[in-house]
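The following block contains the structure, expressed as structure tokens.
Heads up, one of the protein chains got dropped from this complex, but the rest are sitting where they should.
Letters A and B mark the chains in the order given here, with residues in each chain numbered from 1 onward.
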Amino acid sequence: MNVRYSAIAALIAFLLGLAVATFSELRIFLPALLRGAAVTIEISILSAILFFSMSFIAGIGRLNSIRPIRWISTIYIEVFRGTSLLVILFWFFFVLPSFGVVLSPTQAAVLGLGLNFGAYGAEVVRGAITAVPKGQKEASAALNLPDWKSTLRIVIPQAIPIAIPGLSNLTIEMIKATALVSAVTLVDITFASVQQNQIHYRTLDIFIVAMVIYYCFSQLIRFGGAILEARMTRHLARPH
Amino acid sequence: MTEPKIRFDKVSKRYGSLTVLDRLDFEVDEGEVVTIIGPSGSGKTTVLRVLMTLEGVQDGVIWVSGEPLNKMQSKNGMVPANKAHIRRIRSRIGMVFQNFNLFPHMTALDNCIEAPIQSLGLSKAEAVERAEELLAMVGLAEKRDQYPSQLSGGQQQRVAIARALAMRPEIILFDEPTSALDPEMVGEVLSVIRALAAEHSYTILLVTHQMGFAREISDRVCFFDGGKIVEQGLPNELFGNPQNSRLQQFLSKVLEAR
Partner (left out) sequence: MDWQWDFTFEVVLPRLWEAAGITVYATVVSFAFALVGGLILMLLKMSSFKPVSFVASEVIEFIRGTPLLIQIFFLFFVLPQVNITLPPLTTGILAIAIYNSALTAEVYRAGLQAVPRGQWEAAIALNLSTYRTFRKIIIPQSLPPIIPALGNYLVAIFKETPLLSFVAVGEIMHASKLIGSEYYRFNEAVTLAGIFFLVMSLVAAALVRATENYVKRSILH
């Protein structure tokens, strides 16, 4: 498992910065950035829940033997992968109300991010399921397991470790994509940086600190994904 | 005594703490056909790979026709060889791989003319003429315009042999040339190698698990274990009356498996 040196360096720099901030000029903008970070984290966690759920629902749905289920999954995946996230966010926030659905900024952000990345995740899950050797399904049939049981008990558990690298990459992409939520009036790290920059005009400091925060988040997920994958595959002998 | 074609002088090769070649001394004479046998991990393939300069060695000198391969002479004595020196010496050596390693985006003919044109500086007409001869020799004249994926494993390996010969090597290395083949294709490849061995114009070094074939074509058989030659001799002596206990074990296991 490789932890990047820059990740460690960034983390140390961040903690050091935090310490220095208390005494230095960083103090004037850091609290605002941290409040932004709290929003970013909140949106990320809520969106991730929807993102993972949709990945599995649509990914499995796309391989279902019942045609309408397959169609609905495919349409969902194509529509949400095909449009741009920013357009989706705008649409949820500004157009959906005219259908009588009024969403709060947080709801719009979470729905937009979760559904958008769920569509990408569905393709990862679908790929992982098809990567499980066919023999597993045949062996389940030979043991007279019903179809849904063999999917749920035999195929999916083997697909999850295969899907983890892809899903953890998408999680990183999703966290980065939360930078767009100012489009629905939320004040996250990115927008807080813009605001602070307009007030204090310390562009370099503010944006570097903000980017380092994002970078730490990315590396954290990367590291977590690698650990999770290692844990789930440690008992599997890897044939080569 | 004339200088041997290939000479390993106390050659050592390690991967981390694992010693693959252990101060190996090993000689092959010009025109000699030598087979290397041994259990997996014994270092037998490594001998071919370091000779082809696919991998470096930590200690010792490899000599080819009296010239060092991994070192070169300078006014300060022997220094590590530079690229040009390695390229010059290794042009005498050709190699046939276990997995053929044909270039999948080139036809059989293109596989055989690419290097002669680029490395030997032949004209395209010369290279094609020679490649056609060689493809005919391995019995694949009519497959010249086929791509590797359109050929069977045995045919691919025969093209790979033609490709190696097209570089006019003095030494040919065969690294388990039939291990990746279906049983029914082994024969066609072995008969090509047999014909080459009978000519005695090439020095041949062969790593194989085909004991019967090794016994039939070799001038000498070497048994490797633990990065060293444990026993070597004429094929009939070595197979008929093995002295070393590890060789006896190895042979009984191999013969049992058949």
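Some observations on this one:
What we mean here is this: contacts are C-beta pairs under 8 Å (C-beta built on N, C-alpha and C of every residue); 3 or more make two chains touch, one makes a residue touch a chain.
This structure is a prediction, so every number in the text was calculated from the model and none was measured.
Within the full complex, the residue among A:53, A:84, A:130 or A:185 touching the omitted chain is A:84. Set against the missing chain, the residues A:150, A:168 or A:218 yield one that touches it, A:218.
Check B:58, B:73 or B:150 against the missing chain and you find that the one touching it is B:150. Only one of B:8, B:63, B:97 or B:223 touches the absent chain when the whole complex is considered: B:97. On the side of chain B, the interface with the absent chain consists of residues 52-54, 87, 90-91, 93-95, 97, 99, 101-105, 114-115, 118-119, 147, 149-150, 163-164, 167, using the contact rule stated above. Residue-level contact of chain A with the missing chain is found at 4-6, 78-79, 81-88, 90-91, 94-95, 98-99, 172, 176-180, 182, 189-190, 193-194, 197, 203-204, 207, 210-211, 214-215, 218-219.
Just so it is clear, only the chains that are shown with their structure count from here on.
Chain B has its Cα centroid 52 Å from the Cα centroid of chain A.
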